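Report on one structure; see the data block that follows.
One protein chain is absent from this view; the other protein chains keep their places.
And now, chain A:
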């Protein structure tokens, strides 16, 4: 069950309370921020941006048709870039830049450099020189997918994931980097480690990174 909105966006039904918004031409992170900033956001239980979609879950099933209309109008306004409550003009959380010092001595660094046709030092330079942005969270609490891995470093995931990856391991796969929150398996290439903790359930909020933040990786140590 789907409905068309402007700019190729579509609303796909995701159960009694959910709309999955497909939004070609928009970054899901920005669309999610615009939805959260809307005057009716209090009617929403969850707003979950991912790679190409935003899942919107309503508090009450009765509000689904009204919610579809609101999402469609928001997408329409965004498509023409008018002065309404569109994505381009909507209030935005200030994008921050978070610096993460990394000791580049990961178990897979040499293999990554070899497959990219780079020296180890060049591979590190490419990673620290990348324009990394928090795209979305998924997989595990605090698992932030950072877009922006430079081209020669892009590799498919490991054939066989490691059973448990400790907190602070910096790893890459596809066009993304992640800092493992700890306690999860992991199939990404491990290139380094940071002492910076990006996820702490006892902190408020528990996430040091927010969607849209810029991340700068800085090489430190021996």
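In this section, a contact is a pair of C-beta atoms (placed from the backbone, for glycine too) under 8 Å apart; a residue touches a chain by one contact, two chains touch by 3 or more; residues count from 1.
The definition used in the following text is that contacts and distances are computed from a predicted model.
Visitor: From the names "Monovalent cation:proton antiporter-2 (CPA2) family protein", "ABC transporter substrate-binding protein", "Allophanate hydrolase" or "ROK family transcriptional regulator", which one matches the UniProt record for the unseen chain?
Guide: Per the UniProt record, the undisplayed chain of the complex is "Allophanate hydrolase".
Visitor: Would you indicate which residue among A:106, A:142 or A:186 is in contact with the undisplayed chain?
Guide: In the complete complex, the chain left out is touched by residue A:142.
Visitor: Where the complex has a chain not shown, which of A:57, A:118 or A:155 is the residue touching it?
Guide: Final answer for the missing-chain contact: A:57.
Visitor: What chain A residues would touch the chain not displayed?
Guide: Interface with the chain not displayed, on the chain A side: 1-2, 12-18, 20, 32, 45-55, 57, 61, 136-143, 183, 201, 205-207, 211.
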